[in-house]
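Here the complex is missing a single protein chain, while all its other protein chains stay put.
Right, chain A next:
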Amino acid sequence: MLYKSVNESFNEFIVERKDTTCIRCKVCVRQCAYDVHRYIESEDCLTEDHTLCIGCRRCSALCPTGAISIHLNQEAFKKNESWSTAHIRNVYAQADSGGILLAAMGNPAKYPIYWDHLLLDASQVTNPSIDPLREPMELRTYLGKKPDNIEVVYDKTTGKPSLKTKLTPQLKLEYPFIFSAMSYGALNLNCHRAMAAAAEELGTIYNTGEGGLHKDLYRYGKNVIVQVASGRFGVSEQYLNAGVGIEIKIGQGAKPGIGGHLPGEKVDDQISETRMIPFGSDAISPAPHHDIYSIEDLRQLIYALKEATNYTKPVSVKIAAVHHIAAIASGVARAGADIITIDGFRGGTGAAPQVIRDNVGIPMELALAAVDSRLRDEGIRNQVSIVVGGGVRSSGDAIKAIALGADAINMGTSTLLAMGCTLCQRCYTGKCPWGITTNNPYLAKRVNPELAAEKLVNLVHAWGHEMKEILGGMGLNALESLRGNRYKLRAVGLSEKDMYLLGVMPAGE
């Protein structure tokens, strides 16, 4: 195309507009954040630049007459089993730019998804199933260190029992779901308002991510877990005490071993105040915590945070699922963490080198099974709760994760989807057409916090209902009875070794 490089001309999407139904209202022109659509006044018609389209589908969703549809460009390179279109396109892009390719969201590549090879059990004849609409069903979850044993004493006069053992602080969740750590800066304030309000209504938790907690959101403290990452953005005594828990972020599933970089252009006055950094300056999170080079160092930070909050808040340590995850998790547990958060390679990010996102880390399903088994073998499973994230797409996946040993689920991508995301994976451009991963005030308005909070509440309610139905079908009346109960899972189409690692039997056995 004229004035376009050859590479740009191999566009990924085609914008198709039906001229007979286009009413020239120009909604597409106003809504496209990438300037794909253009109105030509002299001809009274609209035209489009396919090379700029990112396939977010904002225009087709808002077109009042359904005149627009977005298609994958079917124009193809010669078929090649080795060199896929994506490989070819990436080489062209790098030959043009000489730089690292950026990407966003979780690993989209064709690796096995273990959820799709696991099946759940149900009651038949020999044990009764339970109807969750007629009988109580418990999803309430407590996260934190559980004692090795408990001592109960009875009141001599009334005979009533009471707990003598002093429990360490716990996070109480009415649903086993947490809105996972997505920082203020990566997401805008409207999204954070929505997540905080939804968490409050649901009686669950929203994780601030590494960008601090905006002053308007301190009032949601009972439903907030504050994160401390390698950049230490927005960390103060007040911040640490603002929520009900603290999370130390070591790694992220989408980019294990890699730090973060919020470009200065995205640091507006509110973000600068919340992160406690100068206006317009780049917010760089180093790859490692420079005060943590060992488990002993991690222990120091865990206890420094516990001291700072007077031992009133459980401390979580978030690690990416990598090769020696079980040994690392054991070390984290012994370092004094109350919760271990495992982020699998399908976990999302606002920006990561594509080569890292697509090639580093391991599936959360295997990591979870390995960690749960290891901690049990070492007799320290009760010392930590396990929260997992990265690739939970439905209540079915979530309940399989619980059966594999998870205590709660981090909802990241699903949270974004509920708020309007269409997974176009261009978060790193700061031009999110759905108003989520952008701080441009014109675009950020597209997330109405009230509407987004309602959708999040609806989603968690829906998943909660489904989980209750599944539990009832298995004859269980509490999620606690399923936790780590891998006997309720069976595998189809997995190798012996996979099944051994997951600790599940094949279907039919």
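We take it that contacts are C-beta pairs under 8 Å (C-beta built on N, C-alpha and C of every residue); 3 or more make two chains touch, one makes a residue touch a chain; residues count from 1.
Just so it is clear, contacts and distances are computed from a predicted model.
A.B. asks: Of the candidate names "Oxalate:formate antiporter", "Phosphonate transport system permease protein", "4Fe-4S dicluster domain-containing protein" or "Phosphate transporter", which one corresponds to the UniProt protein name of the undepicted chain?
C.D. replies: "4Fe-4S dicluster domain-containing protein"
A.B. asks: If I consider the whole complex, including the chain that's not displayed, which of A:His71, A:Lys445 or A:His461 touches that chain?
C.D. replies: The missing chain is touched by A:Lys445.
A.B. asks: In the complete assembly, which of A:Ile14, A:Leu62 or A:Val322 touches the absent chain?
C.D. replies: A:Leu62
A.B. asks: Which of A:Ile23, A:Val355 or A:Ala462 touches the chain that is not shown?
C.D. replies: In the complete complex, the chain left out is touched by residue A:Ile23.
A.B. asks: Since one chain isn't shown, list which residues of chain A touch it in the complete complex.
C.D. replies: 20-21, 23-27, 30-31, 62, 64-65, 435, 441-442, 445-446, 448, 450-451
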